[in-house]
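Step one of this worksheet: look at the structure below.
Here's a slice of the assembly, chains where they normally sit.
Order of writing sets the labels: A and B. Residues in every chain begin at 1.
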Amino acid sequence: MNRKLRMGMVGGGAGAFIGAVHRIAALMDNQIELVCGCFSSHPENSIASGKSYFLPENRIYTSYADMFEQEAKLPAGDRMDFVVIVTPNHLHFDPAMQALEHGFHVVLDKPVTFTLDEALQLKKKLDETGLLLALTHTYSGYPAVKEAKARVARGDFGNIRRIYVEYPQGWLSSKQEDARNKQAEWRTDPKRSGKAGCIGDIGTHAHHLAEYISGLKTTEICAELNTFVPGRLLDDDGAALLRFDNGAKGVLMASQIAAGEENNVKIRVYGEKGGLEWQQHEPNTLWIKWADRPTEMVRVGTGQMGAWAQHNTRTPGGHPEGYLEAFANIYRNFALTLQANLKDEQPTPEMLDFPGIEDGIRGMRFIDVMVEAGYNDSVKWVKFEP
Amino acid sequence: MNRKLRMGMVGGGAGAFIGAVHRIAALMDNQIELVCGCFSSHPENSIASGKSYFLPENRIYTSYADMFEQEAKLPAGDRMDFVVIVTPNHLHFDPAMQALEHGFHVVLDKPVTFTLDEALQLKKKLDETGLLLALTHTYSGYPAVKEAKARVARGDFGNIRRIYVEYPQGWLSSKQEDARNKQAEWRTDPKRSGKAGCIGDIGTHAHHLAEYISGLKTTEICAELNTFVPGRLLDDDGAALLRFDNGAKGVLMASQIAAGEENNVKIRVYGEKGGLEWQQHEPNTLWIKWADRPTEMVRVGTGQMGAWAQHNTRTPGGHPEGYLEAFANIYRNFALTLQANLKDEQPTPEMLDFPGIEDGIRGMRFIDVMVEAGYNDSVKWVKFEP
């Protein structure tokens, strides 16, 4: 086999934010082509969108059920290999399950599903079918984040003691859901977003980043969730104290009412001998701190970073890579793994390094625990199981 | 009266860190002269130190009790006006009380005393005598911090919702108290430091800064205190969720095991319309953030800051002022107030803006609450009274 992988899409009509991100990320590395899609629940929107993506009319669908069915009937040389689902959270599970049932691999945005139970069902189906699922926890796609993980893993800092992770945003400081802001509408709507707002939308990212870099697992959480904007139906802010399985302690902060902030994801991890700091605002630097010598500015694209980071970098140092490249790293590793599978080759560990259903399940548990802990003034610590 | 104020000193022998800071801060503005001191409990050290500070031998004392007694007998035109006490925490109360009893004003380092009860006794004595006490919560002396307070107070950001305040240090990542580090020895010793280590030493600074800038009062705290370095006798790390009296929520982080960090005090405050950020690392910038327009870099020493900040600034913009100037602002305002009192004039509000016994009492309560909450896994929220 020597061909690009063929991608279908559910959601992501013209004008949608995250759909466009997925297409760019999928296409940039010349490993994947967009072959079909059902881009909207409005048929005319789906068709117009598909045309603007240069798809032939017969590969533009107006129902995803139809798409899976039709694509499954196409000859192996034509039909899509995988589908990316970029709908609001309540519409993740059904198309994902249908895709798996029709034999298609899946790429999903986080949180993986609407409920933890759905996530567990997906896992069961994945185990049965042997199909792949990639979850776009974007921040783990940054090369500097991968370098951070590698350095913690190889013990540079000794045992990890303290983690601060934060994700401040300000875009929901006022009631955007009443101001025709589509992103705000569904993200603050319990029927579409799930039981959590801010914590599900961005708190999960922060939590995933902390576990990804540290290699630790959260065991207990003490939290408070807040809704600052009057009339809002879900939390728009939250903070938590975390306990990790090695005895490390964490603080997690997520807010959508930190007026004036964009997506200032930042993480600091400290061990016995030193620590690290990374911030999305300038994502190509990993700050390495030492108890006994100067802080180092370790740069993406240079020999200062190891093989894992280099595998996820496209340009030499000094050519800033950003969010779209981090996103594309998830697609690229997913695609390389899929290509290897198709060729009956063993994917390398670097290829296999993309978030999947296990990350999704932990994310759903995180939401459950945060909601349980976040509104309860009498219970201090809620266990994160299993 | 047209003369400098006369300062005596308890502690601060040659080589002591904070004693030197106090002398520089006191002298820099030509408002105060050092006239006497008992610089060490070792007589020869006290004498050698006093000589190196160019004091006449008859004003160098070997016991502070003796100093208060002798100075009180000097003619009004010679004797000291106030004493600064720069000994470890367990040695604050006795000299402070003796000074007040002999009619001397007092400058104290924080935490104001060893126990809350001592602080309350000092307050009682201050109320009785009408003497002044200044407490060196240095961070509130920075002009950008004063500007931050002024802007919050005048309502620029609307109602305050969210505060993040942090004070990460790394110098106690290893067991410095066993390595002949004098600063580490007393600060980690419950007999000299008090019931808290990190939280008393730097957590109090962070807490004071949050209340100072926001103008809010903490009402409840949920906390965890940690001791990461084996064998250490006090906390070396802690984090807390805070509730404020207007409904705002806070996160407070303080650590002495954040390996590689210096004194990276940072505060962020967000209201309905915008927010602010200040960091000691580069203290002459106040970042002002807005929900709907670009972040502004407001600079000390320029017309961009108001009268309150300008009163506490010595040079035009672009001449970085630092920690010693912030420290000196406390001394200068204390001195200006004292001078006004001596002349029977009314000090201006700017002059009166230095931390005092009320701040000290809140600091002691903060320590009490943090210690109560920080080790208790079953009680989530501890009230901050009154």
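The rule is simple: a contact is a pair of C-beta atoms (placed from the backbone, for glycine too) under 8 Å apart; a residue touches a chain by one contact, two chains touch by 3 or more.
What you see is a predicted model, and the numbers here were worked out from it, not measured in a lab.
What's in place is 2 chains of the same protein, and the file's complete complex has 4 copies in all.
In this text, only the chains that are shown with their structure count from here on.
Separation between the centroids of subunit A and subunit B, computed from CA atoms only, is 44 Å.
Across the complex, subunit B is touched by residues 157, 161-162, 164, 166, 168, 170, 173-174, 222, 224, 226, 228, 237, 239, 241, 249, 251, 253, 255, 257-261, 268, 270-275, 289-291, 295, 376-381 of subunit A.
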